[in-house]
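Note that one protein chain is taken out, while the other chains of the complex remain in position.
Up next is subunit A:
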Amino acid sequence: MAPYPCACDHLGVSSQQLVEEENATPEVFADRRLRRSGSHKIAGGVAGGLAEHLNVPVIWVRAGFTLLTAIGFIGPLAYVLLWMFAAQAPPEEQTSQMDAKERQQGIALLALGVGLFIVITTLSGSLASWFIVPTTVGIGGAALVWREADEAQRRKWRDGARTGVTGFFGEGSAKARLRLIVGVLLVCGGVGLFLFQQVSPALVPPVLIAILATLVGVGVITVPWWLRLVRDLDDERRARIRDQEREEIAAHLHDSVLQTLALIQKQAENPREVVKLARGQERQLRTWLYGPTGYGRGRAAAAEANEAAETPVSGGTLHEAIAVACGEIEDSFDVSVEQVVVGDCPMDVRLTALVQAAREAIVNSAKHSGVGEVSVYAEIEPDTVTVFVRDRGKGFDPDQVPDDRHGLADSIRGRMDRHGGKVRLRTSPGEGTEVQLEMPRKKEAKA
């Protein structure tokens, strides 16, 4: 006669259980869903998955299916249903491989089940052959189709591609497609056989028409639903892509601009350092936005550029090489280098020499011109590449350069001469300096 304590007690226990269950959720429930096994499989991996799910040996499950098959063909039915509704376990969960013995055992059990079923039905006469043959044919076909679907899913996992239905039908090999077609034919054949045996031949056309009409009707009725499904999927995908982009941009800004701004705040009393940081950051961001592999160039261009980068022959392009050289000099000599490049081409040995010579010329300008700006203009023509390095600084008299200065003679002139290039120098005191570098291009690069 004391309901309250009892209720309290009961309540207490249950809530405690609840808490326990909640705590246990991550470990226990994450793996509780039935998944078809990819490794322990003969047809669909249902038995293997079920065995893992129930934590019993596979052989018991297979024996169970065999027994169910013997009793009125329930086993295959259950098997097919489980196949349809249980998801395939992803490849990373598949640990052990099935050995030949296990496979033989499974196939033997399958044969035993079918044999038992035939014997029992024949002896009892409970089911006529009209039922068995079409059903077997139909189930066999269904098995083929579903197996192909599994394969397609596995391929999707392997390639990591989001191909969907098109991948399902379009990607497989000719053999896989053949299997799929055979499967579909078998299913149709099974259904057809069943129909023909059940219905008198005269009734077949009207029945077929009725079935067709029903299918079309269902299709028409559900069109809005299908459309909505497709649209929802589309919206969802678009939203996800947008989110990813946003995250990518946020991550990039965090890694680059914010860090630099923080550094600039700290260095505020050191204007040279601030200018250097800002310049480096600007260049980096510019490359990210507009560069050949940059974010703003669109996915296709980026993919194309990635492909180009992967081919071992082209080790970058002239445009990139010049940009890199200018950037390095900007950072180390505290000048701003304005570069204009017309055209582009892949790098080779000569062009590497050209870029090195140009780099030396820019360094000279940065060191000796006394101004903070250097212009670099490169023009890539079908047979020559020309680079102009120019400053508006002090300039000098070429005849007055002491013999012990090697920069121009060795690093620029020597380098260009060795590779068949030409150097011209235009300078005079007070007029600034311009170094013109000309390098012929390899002929085969033209074709």
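Assorted remarks:
By our rule, a contact is a pair of C-beta atoms (placed from the backbone, for glycine too) under 8 Å apart; a residue touches a chain by one contact, two chains touch by 3 or more; residues count from 1.
Keep this in mind: contacts and distances are computed from a predicted model.
Per UniProt, the protein behind the absent chain is "DNA-binding NarL/FixJ family response regulator"; the candidates were "Carbohydrate ABC transporter permease", "CRISPR-associated endonuclease Cas1", "NADH-quinone oxidoreductase subunit C" or "DNA-binding NarL/FixJ family response regulator". Residue-wise, the contact with the chain that is not shown comes from A:336, picked out of A:105, A:284 or A:336. Shown as candidates are A:37, A:260 or A:375; the residue that touches the absent chain is A:375. Touching the chain that is not shown, out of A:35, A:62, A:147 or A:390: A:390 (per the contact rule at the top). Counting over the whole complex, subunit A has residues 286, 289-290, 292, 296-297, 301, 336, 338, 340-344, 375, 377, 379-382, 388, 390, 392, 434, 446 touching the chain that is not drawn.
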